[in-house]
Structure formats: C-alpha cells, structure tokens
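Only one protein chain is missing; all other protein chains are in place.
Showing chain A:
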Amino acid sequence: MANFLMKRFLQAVFVLLAVTLIVAFAIRLTGDPALMLTQGAGSVTEADLMLIREALGINKPFFVQYFEFLKGLFSFDFGRSFMGGTPVADLISKSLPATLMLAASVMIISIAISIPLGIKAAVSKGKWADQTIRILSLIGLSFPNFWLGLMLVLVFSIWLQWLPPSGMDGFTSFLMPAFTMAIILTATNVRLVRSSMLETLQSQYIMVARAKGLSENKVLYKHALRNCAIPLITYFGLQFGGLLGGIVIIERVFNWPGLGTLAFDAVSGRDYPVLQAVITILSMLIVSVNLLVDIAYGLIDPRIRTE
C-alpha cells in the first residue's frame, strides 16, 4: 500500500508540474496585464507601462516568474491579484469552500437520485418504468445547463418567488444551482447505473442469491450494487473532475462566489496569479479525488486489495 501511495504521489506531483507549466505559459499568451489595467486611460507611455509591469513582477523572464510561483506554492502563497492586489490565497480560501460545497451537493443529489432510478430501470427492463426513466434521462441530457439554470430562476425566483435567484446565502440558495447541475449529471448516471446493473444481474452469483431465497432488495442493493460499484465509482470520480470544470458556467449564472467566478474574472482581466492558483487548486482536487477512488477500490473489492 505504501509503495502504491508513493507511486501515485509522484505521479500527482508530475501532473501538477505539467499543468502549472502549461497554464503559466498559456495565460501569458492572452496578452499584457499592464495594457489591460490602463485600458481606460488615453495616453499611457511605454515608461508608465514598464513601471506597472515592474510592480506586477511580469517584466522578469518567464521561468523566473514560474519558479517564484512554484516556490510560493509550498507555503500556499500564490502572490497577489493584479486587480486590486488582494492576496490570492485570501481569494481562494473564500471561494474554494463555496465551490466544494456546491460540487458536493451536486454529487450527493445526483447519486441519491440516479442509483434507485437506475436500478428500477434495470429491474424493469423494457417495461414502462424503464422506458419513462430512459426518456426522462434523454430529456435531462438534452438541456444546456445554463439554459436550465435560467429557466429554474424564472420559475422559482421570479414567478413563485420561493428561492433566491443568485448568490450564496443559506440553504435555499444551494437548491437551484445544485439541481441544475445534478439534473444533467443524473441523466448520464441513471443510464450508467442501469447498464452496469443489467450486466451484473445476469451473473451467476445473483442467480445463486435469488435461489437462496434472499429478498429482492437484499439481492439488488447488497449483492448486485456492490458488484457494479467499481465502474460506478470510477465514473463518479472522473465526473467530479468534469463537474468542477462545468461549474464555471453555473457559478456565473447563479453569481456563486466560487472558483469558477474567480477564474472567469481572472481570464477576462489577465490576472495571471489568480488563474494560475485556481487551476492549480482544481488540478490538485482532481488528482486527489482520483487517488481516493483508487483507494476506495480496495475497500469495496477485497480482490483488488490482495492483488
């Protein structure tokens, strides 16, 4: 296990180095932040721009800037935002929890809905319940999420006035952004649960379980579900990464004060330190979730543990 963890840790470090290097390089292609800061000004001389670049620290060679970033990374010091000079770590420490809480709610809602529905569809394969669930999931898949978000706002905030249209302000403010994302994820997840369940239900050990006279629920949830958990967990893990990426749009629609909003503003403001930090944090999250997924395999399936 220690060997395995060490190997995975080194892999993670390599992935992070590659990601940060690419991001640091790519964001510098978007243009000069000094020009951006003085966009509203009329005559700005090259000398003025040089002073601003010096203050921002972007007049140094690329690799010097990159190594300063790496050095800061160890002490969680990501430098200062180009827009206003707030320490990036402060910005991250406020927006990271917001994004994580939203992402976690999305995953919980989606898994809680898709597992029972997927199993129901698998069990009643070809019958009306299966057909309905499959059609519903097709509809769910066909929604663009920002549109769905706006529609929910229209219905629940403007017509019914039940929920706040935007912002993070208590439990009710989680409902719409979380469901918007969850509906789309659930649509895929139901199909995944259904197909892996179908496969599992045909195996001999299920026949044995049924022959033993176990109750149908026990057969489904204890024996079948546990056996099809490996592909599901892998998929949910990967999905979590994709979810963090997709959350940018939803955060914008719902004005959610998370990493997505931070990244969006950073891209449009050529705010190198903020964008670098957000992407680094996101890739750290994705790498660690994948690691957790691998560890979870062993817990769920003893066969993998012994291997």
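Here is the rule we go by: contacts are C-beta pairs under 8 Å (C-beta built on N, C-alpha and C of every residue); 3 or more make two chains touch, one makes a residue touch a chain; residues count from 1.
We take it that contacts and distances are computed from a predicted model.
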* **Identity of the absent chain, which is to be given by its UniProt protein name, from "Anti-sigma regulatory factor", "Peptide/nickel transport system substrate-binding protein", "SRPBCC domain-containing protein" or "Glutamyl-tRNA(Gln) amidotransferase subunit A"** => "Peptide/nickel transport system substrate-binding protein"
* Per the touch definition above, residue among A:2, A:158 or A:211 touching the missing chain -> A:158
* Structure fact -> Missing-chain contact among A:70, A:83, A:101 or A:175 belongs to A:83
* Sites on chain A contacted by the missing partner chain, in the whole complex -> 30-32, 35-45, 48, 51-52, 55, 81, 83-86, 90-91, 94-95, 150, 153-154, 157-158, 161, 164-168, 252-255, 257, 261-262, 264-265, 268, 270
